[in-house]
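Below is a structure I'd like to ask you about.
Removed from the display is one protein chain of the complex; every other protein chain stays in position.
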Amino acid sequence: MGPLINPWLLYGLCAVGAAGVALALPRRGVSPQVVGAGVGGAGLLGVFAALGVSNAAHLPNLHFYLFSAIALGSALRVITHPRPVYAALFFVLTILASCGLYIVLGAEFMGFALVIVYAGAILITYLFVIMLATQAPTADRVDALSEYDRVSREPLVATIVGFLMVGALTGMMARGVGTIPAPAPGADPRAGLLMMLPGKVERELRERALIGRDDVILTASDGLPAMDLAARTVRVGSPGGAEQRTAPIPADVRVSNVEGLAFELIANHPGAIEIAGVILLMAMLGAVVLARKKVDLDEHERPAAFGPGGGHP
Amino acid sequence: MSAILAQADYPALMSAPTLFHYLVVSAFMFGLGLVGFLTRRNLIIMFLCTELMFQAAGLALVAFSRFHLNHTGETFVIFVLTVAAAEAAMALALVVLLFRRKETLDAERWEEMRG
Amino acid sequence: MSDVTTGILTALGGVGTLAASGGDAAAHAPASGGALPAASPLVLLIPLLPLLGCVLCGLCAAAGVRTKLPAWLTVACLGAAFVAALKMLGDATGGPGTHATIAHAFDWFRIEWGKGPGGVSRELVANFSFYVDTLTCLWMLFVTGLATLIGLYASEYMAGERGPGYCRFFAAFNLFVLSMSCLVMGDNLLLLYLGWEGVGLCSYLLIGYFYQKPSAVAAAKKAFIMNRIGDLGLALGIMLTFVKFGTVEYAELFERIRPFVELARHGRFDEIPFSVQLIPLLFTVGAFGKSAQLPLYVWLPDAMEGPTPVSALIHAATMVTAGVYLVARFIPFYVCSDLALPVVAWVGTLTALTAATIGMAQFDIKRIMAYSTVSQLGYMFAGLGVLTSTGAAFHVFTHAFFKALLFLSCGAVMHGFGGQLDLRKLSGVRKMPGWGIVGVCMLVGCLNLSGFPLLTSGFFSKDMILAQAFTTPGFAAIGWILLLTAGLTAYYTFRVYFRVFEGPSQFEPGDEAHAHADPGDQAHAHAPAGHAHGGHEHGHGQGHGDGHFHPHAPGWAINTVLAVLAVCSTAAIGAYFIDRDHHGWVGRMVDSSTAAWEAPGAGHSGAHAEPPAETGHGAAPGTFLGMDPHAVMYYVSAVVALVGIGAAWWLHLAGRTAAATSRADGLLAAAGPVARGAQGKWFVDEVYDALVVTPLWVLAHVFHLLDKLLIDGLVNLAGWVPRGAGRTASTGQNGLLHSYALGMAGGLAIVLVVALFMVKN
Partner (left out) sequence: MIQKIQSLWPEIVLFATACVVMVVGISPSVAVRRSCGVIAGLGLALAGLVAIDWPGPASSVVWPALAPYVKVLVAGVGVLLLLVLAGLPDREYEAAVAHGQRYDPIRANRAEFYAFFLFSIMGVMLVSGAEDLIWLFLALELTSLPTYIMVAISSSRNRSLEAGVKYFFLGALGAALFLYGFALLYGATGSTNLETIRQVIAQQRLGSEAVNGVALAGALLAVIGVGFKIAAVPMHFYTADVYQGAASPVTAFLAFVPKTAGFVALILLLTTIGWGYGPSGQSLPEPIRTVLWVIAAMTMTVGNVLAVVQSSVKRVLAYSSIAHSGYMLVGLVAGPGPAGAPFARNGIAAILFYLLCYGVMNLGAFAVMASLERRSRSGATEEADSIDDLRGLCTTRPMLGWIMVVSAVGLLGMPPLLGFFGKLPLFTSGIGAGEIPLVVVLGINSAIAAYYYLRLAALALLEDPDVTPVGGGLSENAPPGRKFAGFICAAAVIGLSALAWPLINLADGAAKYEPRLTPGSAVSAREAPIVPSADALTEPRAASGRP
């Protein structure tokens, strides 16, 4: 198995991307942002074109191209747009495009959660703070923006550093991605989760009229639902238990993304949920402590606040 | 090529991009976030750039999750999201505090200590 | 350094193999010293009493004592320790056997580091235990004895410091004796190292005692750094010893080295592992640092910035002989290397010569004494190197007394003349009222140092080394150099004596007297002369407001100590004549310890005039111009000493009279023909300058220059490189968030790129 992509081609294209980003960063005077964005995009396109040439059979579909182009393009605008509000809005766009990619990857729940939580909540907070903390621009001119927004710092060195890292990362990924141990072809480790959902199977079977109205899924001697996932069959019987038979589980009855995620989350990471809760509590407390405003206490309020003798060294 | 994502119940209408495609997008997003962090001087945008890097990690996690056909990566993204939210809350509060002190968001204004 | 590294590498070869090398002898009695009989618990008093003294001085400091109490406490504790040392000597030599014993104080640490064959656990054991054999006794005897005497001396000498400084001084003084007893008496290398560092620390603290003097601080720093270089060698040596032998306890080490000694005895050095041969070389580095040998000697002359009692005790008599002790204690290791002893001998010899030549060109009398200390230490190392540990130990013993005597006499002069140390500004001190004892004692010390025949112990101890140098095959050149050095020693010693103590009585007070005359200057409130005249018990009543200076003669404490030391250093001759079978008393002490040339406890018979030919050359004993060196050396060295003294007399006393405008007419008459007038004296001086001094001066200054440029340069460089690098590196710390982020990301990027090129597939 040859390399996924010629490493030197990869590094060259990373360099092209770097040049584009360096050009696109805001700077004093005329900044060739369009040119930069074009060059950067060309570099990225080159990577995918090269990938496509060597793996024509697996050429990704249009959605992938569309969403990744939007994601990366708006990410570029996030870091190049001189106006913080626009940058934040472009970040929202990046998030939305990422959601698209998530959905392409079959992670529907995370995709939508990302829209709601990230784009909906967090970014709104950002916008809020940006508007709070920025002097209201009077005119719609770039000149009215603060100097620190208009001029980026060390664009060349920073870009070189950043893309050195990108090049090294992608280079290592290109070398290693082929040997990651993957599930055997045809095997879906998630299929086993169906065992945890007898109710869902029963409902599906009933809706498809594969079992009768009164039939229920039986329980095996070990307490588990009597399903044979290899053969995709299930033993069902009437409530009295008199009549037992085996019903096939249709191929499209499978654990949905949300269900799988829920099982993973609750079964394997309950502790992490608790820690996340503590982090959120702590962060709330921190934000409150940090953002408190000064208040002036009246003279008569001070003893109440600090107690008698509290203030005397 | 084993790095194909078209395993199991991959949506039929999609053809088969390889894992590496997603990783490239993720790495570039990560790099852009890094470059932004290094070049932008607005504290809020700088923090936005770290969020971009978190987002890149999230994309990689979901792609890996898809590749390994388990949900661990997606679960990880939930927690990444949580931490990002927590960090954002605190960072924004800090930024507000800083802005009150110096009436500016310029990171370069905080350079009293050195050496 | 790279040699050391490769040595360690080969020695390690994976510590795992230690099991084989160190562990095969590891029947390893878990209880330390189980092999050796227990010594009397009285031995524990020796380190304990100085500790008590240290604590008491600390309490005095806390209580704000402003009297001489700390000094008396110190003297009492150290005196008691001396008595205990005497008792220890009695135990060690009185009983039927003269083998080593061990006094166990408490367990220090014991680290289990694996299982040996048979499930025996292997441990690093190092306890607070004291190894008592005759070598220990010999050393502790003069350490505690001299410390007591010098403590008494210091009670008066430091009287001007009473208060916290006085307590601090005596606390450090006690701490030094404690550390020294750990060093000498420890039964394992780690305790020795603890003591080794401890004496270094005390030395640092005491050199820097006058910490307001920049030169004192610089000298303390220099001593510290030079000693660290040596300590690194010792530490590596100890590690290597542990790695190689699996223990640091003497009792076992000397057992385990025995097979190698056997090999060396038959000249089969190539069968001894290189790492074993490396150990003595590393120890040597440590010994050279502590004992101020080439090229690490430069700190010692500078160390004279400390108070004189410190110079006498630490930098002349005891601490600097720690290196000699180390080598003597580990003689069995040294014979296992065919390189170590010649290195020791040659370095010692060259040091002796170098320091003597430098000493000749100095004017500061304390510095001259310091160089002479370096030179005499060189003698001791040369003695060790040419296979006479007895001679070396004997010289250590006698040198301790007469050098302490010399220093204390110089200190008395310095104390009396307001810190004046320049021999050009002092003359005829012996004649001044109240200075007679000092003068006589100085004379005794000088005679000892120069090796005046028959009357002095220095003569016999030096003689032993010289004779052995000619006896041991292959070291004749060393003998000749040492002989030359002996002549130079006699010359510069008496140069001091004749200039300062004889001749016309003239003096010019030192800086501290002037400083004291200026009432506004508080910075020198601590200077010895300061209070000496203010509230001294035999102070010379008169005020000093007029700036007029009167030397003040030493009091009873100083005089007593000097007299006792003078008697001791003469009485030490006795040690040569007692027990002649063993080369004297010291010889017997040495022979029944590990410093003997045969393995300890090997049941050697008394009379062994020649050390066994373990160098393996098998050559016949050398001769001195065809005669038996041991027989003829008495006469040769006597002649050399007398020639040196004569030269000094001729150059420094005889010619000085005409120039004198003072009252020293009697001395003038004694000095020789009055006909030699001022002109003749000038003539002699010029010839002397042109013919003798200039070349030696040049030589001395070349070495001095080497000091300044090379050694100081290195020391400065060692300090400067990190500073410079720090300055450069701290430009990266410019306070900007972005720069930091850039640095972090850049570093990470470099790491990733490097890793990218390292990763395969």
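The letters A, B and C name the chains in turn, as written, and every chain counts its residues from 1.
Note that a contact is a pair of C-beta atoms (placed from the backbone, for glycine too) under 8 Å apart; a residue touches a chain by one contact, two chains touch by 3 or more.
Every value quoted in this text rests on a predicted model; they were computed, and no experiment measured them.
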What are the shown chains in contact with the chain that isn't displayed? A, B, C
Touching the left-out chain: which of A:Gly120, A:Gly192 or A:Pro248? A:Gly192
Touching the absent chain: which residues on chain C qualify? 1, 5, 8-9, 12, 14-16, 108-114, 122, 124, 164, 193-194, 197-198, 201, 208, 211-212, 217, 224, 228, 232, 239, 243, 719, 722-723, 725-727, 729-730, 732-733, 735, 737, 739-741, 743-748, 750-752, 754-755, 758-761
Could you please point out the chain A residues that touch the chain left off the display? 168-169, 171-177, 179-184, 187, 189-193, 195-196, 222-224, 229, 263, 266-272, 275-276, 278-279, 282-283, 285-286, 288-290, 292-297, 302, 304-307, 310-313
Where the missing chain touches chain B, by residue: 23, 30, 33-34, 37, 43, 46-47, 50, 53-54, 56-58, 60-61, 63-64, 67-68, 70, 72-73, 75-76, 79-80, 83, 86-87, 90-91, 94, 97-98, 101, 107, 110-115
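FYI, only the chains that are shown with their structure count from here on.
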The distance between the C-alpha centres of chain A and chain C, rounded to whole Å, is 73
Where chain B touches two or more other chains at once, the residues are 34, 38-39, 41, 107-108
Residue numbers in chain A touching two or more further chains are 153-154, 158, 161-162, 165, 169, 179
Can you check the complex and tell me which residues of chain B touch chain C? 34, 37-39, 41, 107-108, 110-115
Write out the stretch or stretches of chain C touching chain B in their complex. 730, 733-738, 741-742, 745
So in the complex, which bits of chain A are touching chain C? 153-154, 157-158, 161-162, 164-165, 167-169, 171-172, 175-176, 179
